[in-house]
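Below: the structure, in structure tokens.
One protein chain is absent from this view; the other protein chains keep their places.
Order of writing sets the labels: A, B and C. Residues in every chain begin at 1.
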């Protein structure tokens, strides 16, 4: 079992004909993901390794019954691509693109309100359910099927921590990168809720970083609603205030958004908080033994 | 029992200090409606017959726990007033105002999507639950409590038909005027669903008119979902094509929107369709005997 | 409010939507001169607000100013489908490679905008929607996000690839125009691609939301070009909803639904309504008086039926308005009055006390309709 992506995923790739789009489409398909279509405006009718390319998402959905979309289009066109996927009835939209203007993401998020589509990202590494489907850029070879659910703002920390888990034979049900942008689709709370409801997820790893208050709100949610053990990790303890650390959303503003405050909020909610990626795996191992 | 408005209604009147606003506020209160507040920008702090007037709906809701709003503000400010009520968490918004530009109503309707507020109108006579509450301009004295649910696009046809019902001692649970504008809040289907779920409504009267396809879609809904008897009436059999008959929405366009087509659709769904307002009451009487 | 083709195209031009060069003519001589200016050839098109011009002789290709004058003369003289014609549009002839259809409209059933596009031009779109719906691309546009590039791509995917850019450009502009002028319909049929590749709006059909005209005085003023019934003009001026019909029973009521229902009930009683007149909600005595004047100014009217069920409208004000009007106009026809609802008792009392010889009271709507129909046909006179 898994959440968001799995054996039923029928993947459409928006921006399939770009370099990165083609590269990761192939990797996702090689992993076993059912890639059914691509979309690139102006290239409808072509194909990528036999995957048909359509002019619009609506056409692709009509022809291939795609239910999940992965977005690789350049930042200035990406918000439009997300809206197109939502409007065409795509259930899970995974936006990899980095650098989408936040005003456009605010419009996208308002449009998602009350609609049934789920957005993951943007500026995220995607979602992988080991043994079932990989939608995004998480290297599938570091993962192994199992019962740990992982949700992270950072992409490379997903790889790093999954790597540590896998080394200890702690497989994963699903790993979700929610992305590092200030305005994004699903957050920790949505992911925690999904993992809570997933019978095959036994423990959840939550990887946060400086900036915003997503981790603090997640902590409140965990103490109220999550019945499974949660292990936390926060990156950026040594980040100075007022400096944006790579991710648009990773910034300590005045006294708010510090790693310290987030770790404390999580610990107050009963979450074991690791100090290094390696310790995350160690804490998971302890919790499951 | 009743739908939309009733004993729990705590009414706020937007535009309470205008002539019509004050007049109908008094009538609604005299009927027994619990009128708790008014709003008129620039007149916050005043009162109308002891009803406190606030500067904003948010203030009024905070102070008085108003849960229903009646809107009497002029057309060019009315869409803003509806949005204000929705944003302040008002559950039922009844917009009496006629002549709101349709572009603004399209924006309002999109904003309502996925939100829990219910809009009745605009350009409607309001909602009355005899013996409980009257929100709008339907003359309460023609109504009597009972088990007939009524929904109508036309306001004066509500009065006329309720009058015919009351004369025959056929009381009403709730009468809803959904309004005659092309883009409006709740429609026949929403009202039919509410009456279906209301244990104290035994039969539904549905009053349509030329223009659009609301009646046709309602007919489909009735045959699929409504377990109670429905009596129909359509105004405008003699209306010529291409002429707007008073209501912005009442126009036969080409071959679509005719009274004949609507009556036939309803009859095909098992609805008894009356040819005069008087016959409506007669058919209800027959159905209930 | 429906615009004439040439008025719609003037709006198009304001929004940089390409249209053929055109000149409006109100006389045969003007049509000849316009055609001269357009290079000696033109297409002469009747300006009316009904469809079917192409098949009905409303469009003529002419190859000389002389021929333009002849066609214009015929059009202005004969009218079109019973409508008077006061003007024609002379346009340059363009070399057309392909014809399409596109429209943007407010879809009442969803409250969203709907955009349509098909590669088949000059079609009857209702007919095409019935017979081959798959030939039409339909895209819903949520007003909260507006017309986005993806909507436009979905639409133009209906067209050959070499026509897409030009059509996309026009759709974007047409949507902006739709919003800015508060249109509920912008239809371009046909939308054409010329031999040189340009995409041009060859026709226009634009409907403006009446409720929004207050913010478009420039568009409102276009109405002055419409031929209009003088009685309708008077009613409009007074803010009354009046539609002229063919019968002899004048109808006044409050609320569109009740008035429509009254027309139907009069028809069932064997009468024929002379008009639709809705005095509106909260009618004052003055409005009532004006309504009666408007209805009585139609010489066909042989009886009048006033059917009022008061909500906002108050019976006492209605009664006063009727009496006021009777002082101003000296009616020769009977007036059947039926009053119910808010302050109806007061109203009935006022009328009863006035004892006016032309006023006949009725207790119910059906009785009133029967009386008015009978009085008009002379049976009860």
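Methods note: a residue touches a chain if its C-beta (ideal position, glycine included) is under 8 Å from a C-beta of that chain, and two chains touch if they have at least 3 such contacts.
In this text the structure is predicted, and so the values were computed from the model without any measurement.
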| item | value |
| --- | --- |
| Interface partners of the hidden chain - shown chains only, full complex considered | A, B, C |
| Contact with the hidden chain (one of A:20, A:49, A:63 or A:267) | A:20 |
| Selected residue (touches chain absent from view) among A:39, A:204, A:248 or A:271 | A:248 |
| Residues from chain B at the interface with the omitted partner, ascending | 41, 44, 55-59, 77, 80-81, 83-84, 87, 107, 110-111 |
| Hidden partner chain, residues of chain A it touches | 20, 24, 75-76, 98-103, 105-107, 109-111, 125, 137-139, 142, 152-157, 159-160, 163, 180, 182-183, 207, 209-210, 212-214, 217, 233, 235-240, 242-250, 254-256, 259, 275-278 |
| Contacts of chain C with the absent chain, listed as residue ranges | 144-145 |
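FYI, only the chains that are shown with their structure count from here on.
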| item | value |
| --- | --- |
| Chain at maximum distance from chain B, centres defined as averaged CA atoms | A |
| Identity of the most central chain, Cα criterion | B |
| CA centroid of chain B to CA centroid of chain C, Å | 27 |
| Geometric centre distance via CA averages, chain C-chain A, whole Å | 54 |
| Whole-Å separation of chain centres (CA-atom averages), chain A against chain B | 45 |
| Multi-partner residues of chain C (at least 2 other chains) | 142, 144 |
| Sequence positions of chain B contacting 2 or more other chains | none |
